[in-house]
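Heads up, one of the protein chains got dropped from this complex, but the rest are sitting where they should.
Naming follows writing order (A, B, C and D), and every chain is counted from residue 1.
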Amino acid sequence: MISLIPLFPLIGFLINGTWYALGQSRPGARKASAGLTGGIATLAIFASFLVSLQLFLQLHGMPEDGRVIEQMMFSWMKVGDFNLQMGFRLDSLNTLFTLVITGVGTLIHLYSVGYMGHDETPGKFFSYLNLFCFAMLMLVLGSSLPILFLGWEGVGLCSYLLIGYWYADTEKASAGKKAFIANRVGDLGFLLGMFLIYTTFGTLDFAQLKEVVMAGGHGALPHGVALGTITTICVLLFVGCTGKSAQIPLFVWLPDAMAGPTPVSALIHAATMVTSGIYMVTRLNFLYSLSPDALGLVAGIGAATALFAATIALVQTDIKKVLAYSTVSQLGYMFLGCGVGAYTAGVFHVITHAFFKALLFLGAGSVIHGMHEEQNILKMGGLRSRMPRTFLVFAIGWLAICGIPPFSGFFSKDEILWTAFSSPHGSTVLWAVGAVTAVMTAFYMTRLFSLTFLGQPRFQEAHGHDDHHGHGHGHGHGIHVHESPWIMVAPLGVLAVLSAAGGFMGVPHLSWLEHWLEPVVGAHHGIAEGVSPSLEWVLMGVSVVGAVVGITFALKLYSNLKNAEKLAQSGSGLHKLLVNKWYVDELYEAIFVKPIHALSKGLWKGFDVAVIDRFVVGFGRISQATGQAVRTIQTGSIQVYAFVLGLGLVATVGYLIYGLAR
Amino acid sequence: MDLNPIFFTAFASLAIAFALLVVLKKNPVASAFSLVLVFFCFAAMYAMLDAHLLAALQVLVYAGAIMVLFIFVIMLLAADVPSFDLGRSHVGLRIGSGAVSLVLLGLFVWAFRHTESFGAKGTLTAAKIESVGGNTQAISQLMFSDYLLPFELTSVLLLAGIVGAVAIAKRQNPRKEGSGS
Amino acid sequence: MAWLDNHLLTAVVFLPLLWALVGLLVPGGDKSAGARKAWTLLGSFATFGLSFLLYDRFQAGGAEFQLMEKAPWIEAMGISYSLGVDGISLWLMLLTTFLTPIVILASFTAVEERQKEYYFLLLALETAMLGAFVATDVFLFYVFWEAMLIPMYFLVGIWGGKDRIYAAMKFFLYTLVGSLLMLVAIFYLAYQHKLQFGTYSTALVDLYNLRLPGEGWLSVQAILFLAFSLAFAIKVPLFPLHTWLPDAHVQAPTAGSVILAGVLLKMGGYGFIRLAFPLFPQAVAQYQVAFMILAAIAIVYGAWVATVQPDIKKLVAYSSVSHMGYVVLGLFSLNAIGATGAIYQMLNHGISTGGLFLLVGMIYERRHTREIKDFGGITKVMPLFAVAFMIVTLSSVALPGTNGFVGEFLILLGAWKTSPGLAAISALGVIFGAVYMLWMFQRVMFGPLDKEENKKLKDLSFREVLVLLPLIVAIFAMGVAPNFFFRKMESSVDSFLRRAQRAAVVTPVAANTIEGKN
Amino acid sequence: MMQVEPWLVLSFAATIFFIGLTGVFIRRNILVLLMCIELMLNAVNLTFVVFSRQLDSLAGQMSVFFIMTVAAAEAAVGLGLVIALFRTLRTVDTDQIQLLKE
Partner (left out) sequence: METANHLIRPEFLSLGADQIHALMPYFVAFAGCLVTLLLSVIRSVNPKWPVLLGTVATCVAASVLSIEQIREPSLSLFNGMMVSDSFSAFFNTVFLATAGMTALASFRYLDRERLQHTEYYVLLLFSALGMMLMTSALDLIVVFIALEIMSLAVYVLVGFRRADRRSNEAAMKYFILGSAASAVFLYGSALLYGATGSLNLREILAVLQSHPEGMSPIFTLGSWLVLLGFLFKVASVPFHMWMPDVYEGAPVPVTGFMTTGLKAAAFATLVRLFLALGFGKAVASTLQQHVHDILWVVAVLTMLVGNVVALTQTNLKRMLAYSSIAHTGYLLVGLLAGGGSDQGFSAVVMYLTVYAIMNLGAFVVLSVLAEQGDTGLNLHDLSGLARRRPWIAFALAVFLFSMAGIPPTAGFAAKYLVFYSAIQAGEIWLVVLGVLCSAISVYYYLRVMVYMYMKEPVGSAAPSRVSFWAASVVAAMVVLTLQVGILPARLVHAAKKAVTSL
């Protein structure tokens, strides 16, 4: 039954993919409508959602400590004692993920039908989207690390394909490649971590692994395994997470990934794929919990990324870039949560983030759609009146991410902040970073919101044009802003409801979620000594106040754009630094890409050609030269020939006589 | 070896001197005549070593037949050659050759000096040979029994030589024969 | 068909040659071109079919060598015509018979000149390759090993690119120099057999029983091992002996490149498996790390150098260096996981790199250039090509779900068990592999379609789809169901490892035996 | 009668032999080269005769007999070749006979 979940999208992919490749791809072939192809894809993922839902209910009905459904299909690789089963295991953790993936996925598919309505190759697009869902579901459902890795790389591939969807634009294609390669760097860590797990514990299956690791009792190291090994495993795996979930130092690909179509950004680069790192850490929480150092690293990187990305988001002007950095920042939050041992909080934030960030992205997509592919928020403004429905849902998403109660973001973010402060693994510093980030988040989101929807339009508006003139009007004529069609707005509505209400599954102290996840992540770790539980309310208040302050400040500042520019100029150095994203791309280019490229070229020309080949050719040359030299003796003169014969005679006879005389 | 030292020394010196002349004389005719004298010296040596038949053959075959052939060819060709008195080759080669030959000679002489034992003595002592009628008798008898094969082969050789010489020296027929280069 | 039952291997090996000889009767010239192509293709299919019979007869877990044939050949020297197939050579044979029809089909339009010789040589080459895989006598192995140079030499030299002569010469001499030292080692082994057992034999199973002193870096075993390894390392090719490969690959006609990459390089790996490892276990243990280091260097080095290649084919050639580095790495891990992975990687590489060469060949046929900079945005005009290219590229970068992943995963896992550090370095190839392949793919297929010449390119023809389809199917089948392949391989890998690892146990005994014998 | 040591006679023969060999090395006139070879053969003959005497065996003398015959045949063919050569090259100078080299 579980296998149906990934199977449906796979079937959708195969149908659309084959149809595209064989039927639509030829130049001059009749292109399929987005409605049909999208319909197939949406149906596939929706079917998957239904199955997920059914299974969720099934799990729900099972006793608490036995909420596992397993399906082993066949042995994937069996070499000696290494036997890798291709199988799925559904438990309380990944059932949530399947629901989010298929649920949000369905909405986004639906949205895409509208968004990609005028695309040249919708068949290709939807097949990729289905393929992505398939891979993502493999990732979360897989019963062992290699299957997770299969999905892990699979989503990377889809991300690559979809970022570079408009391949004719070199920059977009490059962005895809960058994403893939950055992910590959992470995957290397993942792979090695996997190897170390295998050589240490002898299994890669999650259930068996947990059994082996927990054999020594809760919190105790398994027999014969050094803490260092566990730490190494966790760190290596976390390297994989930094790639997939865009953490320092591998986050650079995610902002560029916005080159893809907006639904893709929503689905892959906000709601699902990028959270797989959190899934993996949570899945292996029993390992991470054993290693304080690893947890510290996770939390530290998470916090740092959250803050770092937020600073960049402050000054970005591309609507999707802002959202992208915000995503990086929010992912940092999630890792912060996991890093302090609050896996539930992390997962909680994953879910709420999926709702509101998908909402925000799709909303942004709607804006871009309405603005005829304009993405610069400085050229927007005043869209409230022109796109009222979008405005409404976007506002909900905005409030959710800013952490204004009772919207979903508030609960999950607050949970993370509190645990960052109170958990045994937490600290005031982590909390402080989180809180500052929260303020910044509120600020830049408000900035985005304000510049987009509020104030006066900063674009030249076209008049007298009707919708049916469609897209593609040049800027010279001004643009006719229009609200998006229902097929796009309806999913937004659903997401808005979820963003608004989704937080209630994890209301502090009454958390259904925490209880639900207990079989996987264990009981709540409690709070560190010396932390008063009552502080929770205080901190909650602080963060809400912070958010409100950020919003107010931003609203005030961006009600007049000139003020903002003045402010930017007053700190021009810092501003420039932020606009250029701390020059991280340039730094990587300088210390990795260029040297390796130069080195490669050097090795090729300098070693392959200049040394090895020269040696090889040199051997031939030497032979030839020797031949030429010997040849010169062959003068044609009988005397010389006889003389050489005589020399041979002298030498040999001399040697023999010398031998006798000795 | 019961060789008269005086005669030996005399003939040896003569032979060496003429041999040197063969090599050193610029004019091939001079060389040829020196060679004849060397041959005579050798004949004398053979005679002194009781190889009477060989001494006679040496004079007849070598000094007589072969040398005449040489002189004949020289005369035949000399008429056509502007400078027949070809000198020796390059100085370096000459010095080198001299050195090589001297060293070789030294090595050989060393070997001869250090040879104490020769092969086992045969049965054909002077007395035995005398008993069958002398050197010539003995040789001719052996030729038709023990040495029948080489003797017969010599005839094959001579035949081959004749065919070869004819094939080489046959009058050329320019119409029939192509010229290569 | 009793004869066939008893001589199945002979039949499979020599069928192509026989077919090719008969094919010579087809008169030359353009008129009979169709008949010639059809005949050749039929022959390769017949061989493929026959090799399936072989697959069927081969029993997993049965005797080490199966379907054995043995006939005295040069009795005076104990040389016999002996064939046998095990789980490793079985797959390599199938790979060969699988790729041959594909390259023949792919050559239909690519080769227009001197077709008669061309198809003859292709089939003759197949015989030589198949022979090398099933020979269980070192002499016979060597005969096939060298014999395959001849057709390849002509294939590269006659139908190759601009520098074909240089490339053909380099290929021939490079490989020959290596194998000649192996020949010396073979002499020595054969002689040792006589010394130790009193009879002449060059049969592998007999030579496996030799006891050779293996202590120290330059022991008899070590020297012999190095002599063998030189031949195999050149063929694989292992850094730093790889420089013949880019030239040969680039200059060879498409079919040549495919066969070269697909099968000939496998000879190196196969040689290690069949000869170098089981014959010289102690030396293997001694030089294990050294070879793993070289393999790691090859992986990274090949990938780096591939990155900066301006020529697609050269890039693919260097990628072979990198990929075959994995094979060596896996083999020298000396454990079942690594070895299985290595063998699997050999098959993978045959499929995926073969596929890449075919694709490059197709685009070359249209455009007569292989410079990356001459392309860009090709996806627009050749979407089907793009799909195929993408899939093969993904296989090449070892995306899970494709065949490449299974191989690399197992190899790295196996290597990790032996030497985590080297495995980690080698795993860098995972990154750089993606770098060069995707960068190339991007520059060729993506971006604006801005070159006038490219705008009129035709997408794949039906025939070309037929050429690529089996490979694509294989890519996924091998990625999803490797066990199907492992099943018949398993016991052979086990016995291979048993032989390769007997070092520790045998040492004192071996020393004594040698003392005693001499 | 006084004795002459065999090695002296042998050395004398060797001297003649190497004089002949030197001639082959240094002379440019083909005819003289042929003569030098005759010198060498004579030296060999003398050696045979010396040993024949020394060993009380006639094998040496028999050999000399055959060698003489061969020498005669050789001279015939050799001089034939000289004449043939002379016909085409108009020279007997070995320095002029260097078409074939390297």
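Basically, contacts are C-beta pairs under 8 Å (C-beta built on N, C-alpha and C of every residue); 3 or more make two chains touch, one makes a residue touch a chain.
All values derive from a computational prediction rather than experimental measurement.
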| item | value |
| --- | --- |
| Interface partners of the hidden chain - shown chains only, full complex considered | A, B, C, D |
| Contact with the hidden chain (one of C:191, C:217 or C:484) | C:191 |
| On chain C, residues whose C-beta touches the chain left out of the figure | 72-77, 114, 117, 139, 142-144, 146-147, 149-150, 153-154, 157-158, 164-165, 168-169, 172-173, 176-177, 180-181, 183-184, 187-188, 190-191, 194 |
| Footprint left on chain B by the chain that the document does not show | 108, 110-112, 114-122, 124, 131-133, 137-138, 141-142, 144-150, 153-154, 156-157, 159-161, 163-168, 170, 172, 174, 176-181 |
| Interface with the unshown chain - residue positions in chain A | 620, 623-624, 626-628, 630-631, 633-634, 636, 638, 640-642, 644-645, 647-649, 651-653, 655-657, 659-660 |
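Everything below uses one rule, namely that only the chains that are shown with their structure count from here on.
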| item | value |
| --- | --- |
| Euclidean distance of C-alpha centroids - chain A vs chain C, Å | 37 |
| Between chain D and chain A, distance of the C-alpha-averaged centres to the nearest whole Å | 97 |
| Shared interface positions of chain C, touching two or more other chains | none |
| Interface hub residues of chain A, defined as touching at least two other chains | 637, 639, 643, 646 |
| Contacting residues of chain A [partner chain D, same complex] | 631-632, 634-639, 642-643, 646 |
| Complex interface listing, chain B residues touching chain A | 89, 93, 96-97, 100-101, 103-104, 107-108, 110-111, 114 |
| Chain C-touching residues of chain A, taken from the complex the two chains share | 21-22, 25-27, 74-80, 82, 146, 149-150, 152-154, 157, 160, 164, 167-170, 173-174, 176-177, 180-181, 184-185, 187-188, 191-192, 194-196, 198-199, 596-597, 599-601, 603-604, 607-609, 612-613, 616, 620 |
